[in-house]
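Heads up, the thing below is written out as structure tokens.
Missing here is one protein chain; the remaining ones are kept as they sit in the complex.
Here the chain labels run A, B, C and D in written order, and each chain numbers its own residues starting at 1.
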Amino acid sequence: MSTDTRADRGGSLLARPLNWLETQSEEVYAYVLLAPAFLLLALVAFYPLIETFRFSLLADAVASADPFGEFIGLDNYVDLLTGDTTFTQQFISVSTTDSFPFVGFDAPFLQQALFVTLAFAILSVLFETLIGFGQALVLDQDFYGRRWVRVSIIIPWAIPIVIQGMIFFLLFNPTIGFGTEFMQWLGVFGDNPLSSSTDSFMIVLVADIWKTTAFMALLILAGLQSIDRGLYDVAKVSGASPWQRFRYITLPLVAPALLVAMLFRTMDAMRIYGLIDATAGCETVPSLTCLVIIALQNSRRWATASAVAFLTAIVISGFVVVYLLALRGNDGGVA
Amino acid sequence: MASVNLEGITKRYEDVTAVDDMTLDIEDGEFVTFVGPSGCGKSTTMETIAGLTLPTEGTIEIGGRDVTNLPPKDRGISMVFQNIALFPHMDVYDNISFGLRLRKYDQEEVDRRVEEAADIVQLEGMMDRMPKEMSGGQRQRVAIARAIVRNPGAFLMDEPLANLDAELRVHMRTQLQRLHRELDTTIIYVTHDQAQAMTMSDRIAVINSGVLQQVAPPLECYNEPKNLFVAGFIGSPAMNFIAGEVVDDGFVSTYANVDFDPATQGVTAGQEITVGIRPEDIYLAENAEKAASPTKAFDAVVDVIEPVGKEVNAYLLFDRDVEASAEGRGEGQLLINLAPDTEIDEGDDIQIVMDRENIHLFDQSSGEAITHSLE
Amino acid sequence: MASVNLEGITKRYEDVTAVDDMTLDIEDGEFVTFVGPSGCGKSTTMETIAGLTLPTEGTIEIGGRDVTNLPPKDRGISMVFQNIALFPHMDVYDNISFGLRLRKYDQEEVDRRVEEAADIVQLEGMMDRMPKEMSGGQRQRVAIARAIVRNPGAFLMDEPLANLDAELRVHMRTQLQRLHRELDTTIIYVTHDQAQAMTMSDRIAVINSGVLQQVAPPLECYNEPKNLFVAGFIGSPAMNFIAGEVVDDGFVSTYANVDFDPATQGVTAGQEITVGIRPEDIYLAENAEKAASPTKAFDAVVDVIEPVGKEVNAYLLFDRDVEASAEGRGEGQLLINLAPDTEIDEGDDIQIVMDRENIHLFDQSSGEAITHSLE
Amino acid sequence: MAEQAALDEPELDRGLIEAWAAKMISNPDRAYRATFYVATIFFLVTTLFPFYWLLVVALTPRNNLSEVGVFLPAGFNPAAFIEIFQTLPFHRYVFNSFLIATVATVAVLLVGSLAGYVFGRLQFRGRNAMLLLVLVTSFFPPAAFFIPLNRLFNTNIEVLRPLISAGSLYNTPYAIFIPLSAIFLPLSIFILMTFYSQIPDGLEDAARVEGTTRLGALFRVIVPLSAPGVATAGVLTFISVYNEYFFSSLMTDGQPGSWAPMLEGILRFQGEFEVLYNLMAAASIVAVLPVAILVVVAQEKIVSGLTTGAVKE
Partner (left out) sequence: SGGGGGGDGPIQITMDAEWGGISDALTQSLYDAGLDESIEIEILPGDFESGARRSEFTSALDAGRASPDIFMMDSGWTIPFIARGQLVNLSDELSSETLDYVQNDYLPSAVNTASDPESGDLFGLPLFPDYPVMHYRKDLVEDAGYDPDGENWATEPMSWQEFAEMAADVWEQNGGPGGDFDYGFTTQGDNYVGLACCTFNETMTSFGGAYFGDHENLFGPIGDRPITVNEEPVHDTIRMMRSFMEGPDAEYAHPDFPQISTTDLLSFTEEPSREPFTSGNAIFHRNWPYAIPLNLDSEEFSAEDYDVMPLPYGIEAGEGEYEGTGGAAAPRRRSAAGTSRSTRTPRGSTTAFRCSRRSPTRRS
């Protein structure tokens, strides 16, 4: 009888290594498949990071061809943490009508940046998650013209940060945009929002929410769409109201995607720079990454810049731990 | 607890009519089983009753209330799904207690009921397993427990025991019957297991291609099938059919002629009929006395012998010339049940008699039953 | 086409041993059915053979080749999954032809084979349905077609007929047997349907809690169960058990004493035994002559009567004082089969005899069978 | 008996908001649709307005910018959309970014799929540590990679000479898409990991028994069934790379022929003194078009319940 003799037809070049792979243990298999990713990361991420860490242990050498001086251990970090490092630009709010809450003008730059970064990250991720979830729920429905609504909601994410910054810069530019008047009419902003730290912070926040909510919406939508529709039938028959279906089925099942989205949004928000640069400027709303850039570009204090980068990473890793704990226990979870 | 009334329910998918003008009244506390070939519309009917799918036409009443447009949660039902559909993110306890927690029962009550349900389905000690760590049968039992843990007006159960072994199945059957008795709940049940259908149901609803064929108590369906379809579908192994024609003093067919008085049976000479006789109503001629009213003996040849434990199925040919069809029983083939100790071999020539009392006649063109006994 | 040899296969999950040191040789072309209670490890064994899960210990050979570490695709098998597992993004045709297309069969050949397979499972004309547009039984048939469309060395089928109606099941059974014969393929089969297990298999492998209990031809398992578990598991309704003790001239128990010569049966006086007798081996005293070698008559009370079409199950109590246990048969309870026309009512006092020829004795402590007949 | 059972099952508990909604509108279905439309319109307005305003700015002649309105441009100058191609080969910049983003997206999805599959579906020692390592990359501001990468990609690597004329990666598309692929890889790995992990094991098993390798099962079954996730990861990566500026501007000299990215082109409209806002706006709108088209195509893949009914369990 014509029995199955064709299993090993593997003529293609790939077939042989693939077949070899199949016979390996799960562990070997995993490592082999991870190799391309780690190769890429090693070249472009791990190697530079190790270098950067090495740089952060060296002294700045502003005035010599080699930007790095002798080995000084953790001094750069110590100086940063004790506020001994001074930057060419310090956080100043020239508007006298307000001052930034919690951190004064004279606070060390790192402290200011830390405050701005954390406040921004928490607020932006919070709002983006809520709004993004709302958008995703809308996009999850079946309705006429859905594809266009989807595109519309995703559009902000497709606009480059610089342009997004430009839009909001122009909107709040006193002679061009109507944003300031509108906000004043709402009783929120002072005269020159773009030079007031508080107002600028809000502008940056809103601009970021406007843009990156789409990111959350897109990812959450994908999560929603992957849920087995049959489970809703079961829940309905079990007596679940729409809210309960959301609470007990949708939310837990979309949680992995949601957490991934939030995790990366948080990390991204904590590295905010481009948007600030394009609207209010790093001087008005300094973030941790602003510090890195200032040290990197304005004064060629690359060792200090490296140290700030690592401090930023440490702060971010603190947040990430929270997510990892949340992801634990989830399918495909981390820890 | 709740009557269920279907009135002219039709469900059409694009090019398939899954349920066709079904009208069915299920009484409060009744146990009705839907049976029918694969794809005949059983699950679709269930889903319509549950409110998971809206009927294209027709109305549904549960407990006397028109629920056609009510969402499932307000219909007071619970359901075991054919595809099991456990919540993959919840462990067994959470799956079972889902409906209770939705209703904010207090913890103690939830625990008590879950324990009880787990006990019924014999899943004690598995409370914190996740669905994907369980075997097929275990999952199915969780699904059953999830349905019975609540006390709704009606249970809908779509093949709840398909993946369970015989012993568990018998156990579950008993338990479901007990539940049914104790809670006096209406149960609508789908099964492909004839034994289940027979033993559990108050009535059986036989469906074919979306059309209701007969709704009657199990034995009535068995003994007095309304038409050829029901006759062939109910009973396993299935009834034997012989195509024939009514003559003045009985019927004739290529292989078997039986004499009876057409007048008393409501047939007329010349009518094309199909004769139906169940395997257990055919006896070896030597045991003719076991038949209540044996016919004359016919010759037959033993084609295949199939022992099934407590009995033996023998496939007979009326004639050595009949070609044994590879599948099912063709014209001129018969299946009979024999005691396991009967001394008989494949190829033997034997003589058989039928029990006139259990010979069914069907009109060949309409398929409708004419009589269920020639006595 | 290929023998399958399991050698000391053990599969442990974190805290469950799903398969425990299983050694089993399946011959080329043999049809072996795995039976056992839900969760006993049938599917796990199948998955191990298929290479979907690696055994914790042990080796597997297929066609004489050690395949323990070979991926599924190189094992020359095909499988019907208990959970069906159709590719939801492919229509029926694509699902069925998936394996063929992977192997780059030419289009014509693919078409021909798919058509043939669809024909066997009676799914003609459904080729472009998506899985979610089909009924449970239809999906299962697609899964079967997907497996049989290839001609592998061995088929693994995990409850392939669970969702099919009786008629289709018989049809599929015949088809599978035909395939088995024609292709001479090894088939490993899981079913909870005793009739399937009995009629189709060359041998039945009875598994309990991951441990192989008995591997033998169906009738041997039925007639000579190796231990209490097999005796109780094979046969539906199940065997009746009576706990007793061997005395000098037979055994005694609370309700029934039978005399025999312990010496000829390899038991000794004082040994604790369990007596097993199948329902069909108990007769009403008035029919005692039907028994090959009737015992003396015992008194009993009819507790429940359950008609199941061609026969009637009667639950008896040895004694009016015995409390009928709600589930299963407790001590002092018996189930017997009666002809449907037997005139008997619940509550009747009756007399029964057992057929000594079919009385099984088991050692109570080890559960091992001692004898299968007292003659 | 019957009554008691009825008591057994209390009224479904209604939340506060729900009770309110139920009271407010007797027909919940209509209320639901109404909320839905209100939400949709609200989201549409809020997301589209700034974009619309960008169009208003683009259409406003350069010197009228201060008179630009909320809804209407001050003047009407569609010529800006032509001017952007005359002033610069802006299409070339867009092409550069489009090509680089496409290649990077394909690379990321491919490499990310392998890694996502491993992390999502396999158990092996060191999984968590390696996953963390992937994540660590994202802790750092992109600037942290810059100095070493700048040195690396400007190094003359003799081996590369036959391939790349200059011998270094500077001013080649590789210098852009290699680091960008790596930088956006972790996100994709995580996204794909979550989606791949949710595909029922049974389907992979079935594919493997049918004769695929595990990788075959990945690409024939798992990936198609994770289409929403894959499409999303693809869209996110594409947009990120397409719009990236930091690396891409530093790895080229800004010439369109040197693979300078789209944003570089847009920024060319910005002098130190004179900023041609209208041209920048017009250019951005043009630059968004390819992405919009991509999203239209990709969203077709974001469909619901792909795996519904796949397995009975």
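In this section, a contact is a pair of C-beta atoms (placed from the backbone, for glycine too) under 8 Å apart; a residue touches a chain by one contact, two chains touch by 3 or more.
Remember, it's a predicted structure, so these values are computed and weren't measured experimentally.
Visitor: Quick check: which displayed chains does the absent chain contact?
Guide: Computed over the complete complex, the missing chain touches A, D.
Visitor: Write down which of D:A107, D:V235 or D:L250 is the residue touching the left-out chain.
Guide: Here the residue in touch with the unshown chain is D:L250.
Visitor: In the whole complex, not just what's shown, which of A:D208, A:D233 or A:E283 touches the removed chain?
Guide: A:E283
Visitor: Tell me which stretches of chain D touch the chain missing from the display.
Guide: Listed in rising order, the touching residues are 63-67, 146-147, 150-151, 153-156, 166-168, 170, 250, 253-255, 267-268, 270-275.
Visitor: Contacts of chain A with the missing chain: which residues?
Guide: Chain A touches the missing chain through residues 62-65, 67, 92, 94-96, 172-176, 191-195, 281, 283-284, 296-298, 300.
One rule holds in what follows: only the chains that are shown with their structure count from here on.
Visitor: Which two chains does the highest number of contacting C-beta pairs join?
Guide: A-D
Visitor: Report, in whole Å, the distance between the mean C-alpha point of chain C and the mean C-alpha point of chain D.
Guide: 55
Visitor: Residue numbers in chain C touching 2 or more other chains?
Guide: In chain C, 71, 73, 82-83, 103, 136, 150 touch at least two other chains.
Visitor: Can you list the residues of chain D that touch 2 or more other chains?
Guide: Residue numbers touching two or more other chains: 12, 211, 213-214, 216, 306-309, 311-313.
Visitor: In the complex formed with chain B, which residues of chain C make contact?
Guide: So the residues of chain C in touch with chain B come to 13, 35-39, 42-44, 82-83, 133-138, 140-141, 158-159, 162-171, 174-175, 178, 192-195, 198-199, 218-219, 222, 232-238, 278-280, 292, 306-311, 313, 326-328, 337, 341.
Visitor: State the interface residues of chain D toward chain A in the complex, per the touch definition above.
Guide: For this pair, the touching residues of chain D are 12, 14-15, 17-18, 32, 36, 39-40, 43-44, 46-48, 50-51, 53-54, 57, 65-66, 68-70, 110-112, 114-115, 117-120, 122-125, 127-128, 130-149, 152, 178-179, 181-183, 185-187, 189-191, 193-198, 211, 213-216, 226, 228-229, 231-232, 235-236, 239, 242-243, 245-246, 262-263, 266-267, 277, 280-281, 284, 287-288, 291-292, 295-296, 299-300, 302-309.
Visitor: For chain D, which residues are in contact with chain B within the complex?
Guide: 1-2, 5-6, 8-10, 12-13, 201, 309, 311-313
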